[in-house]
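Quick one: structure below, then a few questions.
Every protein chain of the complex appears in place save one, which is left out.
A, B and C label the chains in the order they appear, each numbered from 1.
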Amino acid sequence: MSDYITVRGVLGTEVQRKRTKKGDAVAEFRLASSGDWLNRDTGEWVKGVTNWYTVQAFRGLAENLWRSLSKGDPVVVTGKLKLRQWELQDGRRGTSPEIDADSIGHDLRRGTAEFIKNWTAAP
Amino acid sequence: MSDYITVRGVLGTEVQRKRTKKGDAVAEFRLASSGDWLNRDTGEWVKGVTNWYTVQAFRGLAENLWRSLSKGDPVVVTGKLKLRQWELQDGRRGTSPEIDADSIGHDLRRGTAEFIKNWTAAP
Amino acid sequence: MSDYITVRGVLGTEVQRKRTKKGDAVAEFRLASSGDWLNRDTGEWVKGVTNWYTVQAFRGLAENLWRSLSKGDPVVVTGKLKLRQWELQDGRRGTSPEIDADSIGHDLRRGTAEFIKNWTAAP
Partner (left out) sequence: MSDYITVRGVLGTEVQRKRTKKGDAVAEFRLASSGDWLNRDTGEWVKGVTNWYTVQAFRGLAENLWRSLSKGDPVVVTGKLKLRQWELQDGRRGTSPEIDADSIGHDLRRGTAEFIKNWTAAP
């Protein structure tokens, strides 16, 4: 499927709680994915580009994010990338990278988690 | 990167605790990813192929999995797919699909999690 | 999207031409993806697991594969992984890894291609 991506990163903000006009839950936060890499020849970490995304989730996933995630938490996010474009009056254009999340979990490479199931429906 | 995959599924076994000869922690479990899909014309779920994987993790990630995951937990797994082949004496061959996990998290589409960080090192 | 994968590999067979009962074109071939990797400390290639897949494609994509691919061609394949299970009478089970291809292209890391468009419809 084109433009789907999986990102390991860290929450750069708290989770914002929003509602759609219909009243559906929306969760939104900023995610930073470090591009630093280990140079095996020297044993030192090299500075890379940090990718910043706005992550959005809806309904049941959004409500669980509200209750589970805090600024600084390491997470795994998988979903569809959307590169929204905007244009300034002077003609310069920019892009706002968003991920419309299919699912999100705490990154267990970085800690432990206690999980409470609240949805048993079909996949 | 060739052969990398992200899977949303459910643990079909408890996590096995193992050690490499060098003493490094290893975690191993079976993961089931349902291929059932919603037929939007009829509103009914259609039976699909369920993908079964053996998931392996090492060192810090393995130790956190030991303490965090139980049979039945829904998870997001991302890592490299390895299709190990074996051969019976009668000549028939089979394949054991494994995922060498980069990271794993509880699937927050299915519940809430309380997370305790235990690693603050570089990515 | 769970269980989607992108694989760089080489055709291990010619492309088989089949038809569904309805008459739709089907293309099928075996794909080998090498897991060999370069050890940067020694500068030598290390033997890894080779992943073997059966790749299937349908309709327009299938017809274009019939006319474009030969055994030995390096390709990039993206699609959904299906791990079909079978069981022997003695109770041993096996898995046949298939990729239901979204799209396929010659791997331009390994050669050049002359392309002729034959479909201009919506994505």
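In this section, a contact is a pair of C-beta atoms (placed from the backbone, for glycine too) under 8 Å apart; a residue touches a chain by one contact, two chains touch by 3 or more.
These numbers were taken from a predicted model, which means no experiment stands behind them.
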Option touching the unshown chain, where A:Arg19, A:Arg40 or A:Arg84 are the choices: A:Arg84
Selected from C:Asp41, C:Glu87 or C:Glu114 as touching the chain missing from the view: C:Glu114
Contacts of chain A with the absent chain, listed as residue ranges: 2-9, 33, 35, 49, 51-53, 81-85, 88, 92-97
On chain B, residues whose C-beta touches the chain left out of the figure: 1-2, 4, 40-41, 102
Positions on chain C contacted by the hidden chain, ascending: 6, 8, 34, 36, 38, 45, 60-61, 64-65, 67-69, 72-76, 78, 102-119, 122-123
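As a working rule, only the chains that are shown with their structure count from here on.
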Between chain C and chain B, distance of the C-alpha-averaged centres to the nearest whole Å: 23
For chain A paired with chain B, centre-to-centre distance based on mean C-alpha positions, whole Å: 21
Between chain C and chain A, distance of the C-alpha-averaged centres to the nearest whole Å: 31
Junction residues of chain B - those touching two or more other chains: 6, 8
